[in-house]
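My questions will all concern the structure given below.
All protein chains but one are shown in place.
For reference, chains read A and B in written order, and residue numbers begin at 1 within each chain.
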Amino acid sequence: MEQHYGKTEITFAALAGVLYTILGMYHIAEGIGIDIGIYEGMAGSLFIPGDILGGFCLVVTGGVFLYGFKEMMQGINAGVSFLYVGILMSLLFMMVYLLIMGGNLLDSFIVPQDYEGWSIMETFRPGIYLGILSLAGILYWKDRFSLNEVLVFREGA
Amino acid sequence: MTEKITVALAGNPNVGKTSIFNAITGSKQHVGNWPGVTVERKMGKRKHKDIEMQIVDLPGTYSLTAYSLDEIIARDFIIEEKPDIVVQVIDATNLERNLYLTTQLMELGTKLIIALNMTDLALAKGDSIEVQKMQEFLEVPVISTIGSRGGGIEDLLDSITEEIHRTRTNENVFVYDGEIEKSADELGNVLADDPYYSHYPSRWFSMKLLEGDENIIKKAKESGNYPQIRKILQRTDADSFEAKIADQRYKTIQTMLRQVCNINTDHLSGSDMVDRVVTNKYLGIPIFLSLMWAAFEVTFTFATPFMNIIDIFFGWLAETASDVITISWLASLVGDGMIAGVGSVLIFLPNILLLFFMISLMEDSGYMSRAAFIMDKVMSKIGLHGKSFIPLIMGFGCNVPAIMATRTIEDSRDRLITILIAPFVSCGARLPVYVLLAGAFFGRDAGIVIFGLYALGIFVALISAKLMRSTIVKGEDTPFIMELPSYKIPTLKGSILHMWERGKIYLKKAGGIILIGVVGIWLLASIPAPGSGGTFASEEIYGTTDSMIGFIGQIIEPLVAPLGFDWKIAVALMFGVVAKEIVVGSMGVLYGVGDNEDSLTEILAAGAMTPLAGLGLMVFTLLYVPCFACIGVIKRETGSWKWTVFQLLYGTGLAWIFAFVLYQVGSRIGLFA
Partner (left out) sequence: MKEKTLNFIEPETSVKVLKVTGQKSSRKRILDMGLTPGTRVEVIRRAPLGDPVEFKLKGYNLSLRKKEAETVLVEIIE
């Protein structure tokens, strides 16, 4: 059978997998109060909150990418579907974080007294900047995500 | 002159029936229930070429047996109400199983039109279907449609108007093997002798008798010549006939399909690929949980600003009303009673709209069935369906949208149990009560206590489900037979329509109950207690011993005394029915510290209550009567006051027993002393 992925797919899955997993674990570590930063204020500079559940979601997304990486390395054709689903998941979480950001911004106009000294960047999250990677991915592989109502990956294995 | 006709929409679940319905009726639709049951009925209107069509959306079914409520509703409507025409919506990518229902609709002898939906997807998949040939074979009009984009709807409407004046019957299209036909003929002759049956399509009636359809046999028993029917039936073996009839229907379909279409089976579809990931042995459950997190965040976190807008607006409105109205009792009635009441109805609207938007995305995309597939093992342990999991999870945010979300559960008994246990899942409004009480009494261990309360809520919900399954909501387990439809990209229009529909239902059906409840509590807090000499609705007596509610609190004090509560707690709990977080606020008023939570904490910690009674109060708050909004939706979704009252009594009874045992046993063994 013809192979449906190449080096780009494998590299993308590995990179996204590692980034999501590490940053997700960093969220969890912050959430339970363990400082794993390499330098002072590292969590802050990466916009990492103490958020166990949010961290879990990023770790899961990373896990999906890494599972795809593993399968593609083993030569399993359908392994590439983990890459596609990973991209969709990361875009979904990016959207959720952006909505929360927008919601907070709106709230800061409604009840300004609760938001003294608050800046919008306080709700900026790794889920947003990591999503840019997937945004690039979906644009690069846009012909594989057919918008024909059904998710037909045209080059299905 | 305009002609009025009734058109029924039939079809399997997941075939895009709703999108066809929406495309035909637009916004002119009405959602209600089928008479006597809580299955939803959607109706809409459309005028086409001087013909006024009343469109009735039948429940989505795979067949027309008597084993499921949906199927009985669909077939009874066709038989009893005799719609002028039935349109069956068919998924073009899944012809074989869809046409099975067609064979049954044809036997019902109704005028039938087939809307061959999702033809674009079939094409994309590599299938080719010869519509013309299919039409000749079935002898009914077949119209290609793309419901999601409104494609083919005009053709469908044209076909309806043409067909309405044509005489034809579709009986006898499917011929079964000799033995079945012979018995069917004999039965047909007997039926023809008795005018009692003239109401029913005779061939269909005979076939159903031969299949051993209980519902139909019951009907036959009411007629004079049942002995003759029984004689014929005794010669036949219903079990083997049933299998043979199903088998031959499918065989006929296969014969036809071989001639009219070419189906591409030789590819791994996008759906299969997505399923490999989302139902993966290791990743399936984590992915599901992370999607739940996303749905939860959107429903509850993103809703905050909108809830604040509503809150502030009604606060302002109430204040303005109080300022404008000079008669003080009227000002209080309008401000604290009515406006606050309307506010407490509307405050849930952002949650409900957002949750239903998310649920609609999950259902329309096809992920909902996967979620049920993944979580079914867990839920089956307590006798429920995998689909019960999502409403229960959403309950952690708010029980009101959670109970409304049980609409996704098809089986009525599973749904009823899920509704009844949902209020035990500890919602966000109960958290402020825990935070205050646990903080006051348990200091550094507050976190553990709060976690324990959440766990207790889940425990009570699970045990109750198991208990109800084996007692009051008995019955054999519904077989778990669920289609995993192929994934589709949901349409924004469909999701928004769905969300709006739910919001409307909530406001219309639950809003009234909530409003009455809130105003009722205001009255109790404003009417002076007998003999107190207070003024009606004056600020001085509101909610105090001098008010009716305080008076009642004192009367029922002996009831709660064994739990370590005094009358103030009893009053605070009564206020808590308006919304559970109010328990804290009213305790503040009753203990004379007003809105100041810190002072309330101090007073409590200083010994106004024992830690044991405090824990009991938290447990009681968790389990007793849910808030009015919740009561309103329980009534709306169960369609019965009986079940609503049952939930209230059951919950409050449990709350009392738990708090009683805790306090009595705890104080004997010196717990937290």
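One rule holds for everything that comes next: a residue touches a chain if its C-beta (ideal position, glycine included) is under 8 Å from a C-beta of that chain, and two chains touch if they have at least 3 such contacts.
This structure is a prediction, so every number in the text was calculated from the model and none was measured.
**Q** List the displayed chains that the omitted chain touches in the full complex.
**A** B
**Q** Taking the full complex into account, find the residue in B:18, B:94, B:236 or B:290 that is in contact with the omitted chain.
**A** Final answer for the missing-chain contact: B:94.
**Q** So one chain is hidden, and I want to know which residue out of B:5, B:482, B:593 or B:671 touches that hidden chain in the complete assembly.
**A** In the full complex, the listed residue that touches the missing chain is B:482.
**Q** Which one, B:223, B:380 or B:491, makes contact with the chain that was left out?
**A** From the options B:223, B:380 or B:491, the contact with the absent chain belongs to B:380.
**Q** Touching the absent chain: which residues on chain B qualify?
**A** 62-63, 65, 67-68, 93-97, 100, 211-212, 239, 242-243, 246-247, 250, 263, 265, 271, 275, 279-282, 284-285, 369, 373-374, 376-378, 380, 476-477, 479-486
Basically, only the chains that are shown with their structure count from here on.
**Q** Centre to centre, by mean C-alpha position, how many angstrom separate chain A and chain B?
**A** 33
**Q** Quick one: in the complex, what on chain B touches chain A?
**A** 93, 118, 120-121, 124-125, 148, 267-274, 276-278, 280, 282-283, 286-287, 289-291, 293-294, 297-298, 301-305, 308-309, 312, 486-489
**Q** Spell out the part of chain A that touches chain B in their complex, as residue ranges.
**A** Interface residues on the chain A side: 53-54, 56-57, 60-61, 63-64, 67, 78, 81-82, 84-85, 89, 92-93, 96, 99-100, 102-104, 106-107, 110-111, 146-153, 156-157.
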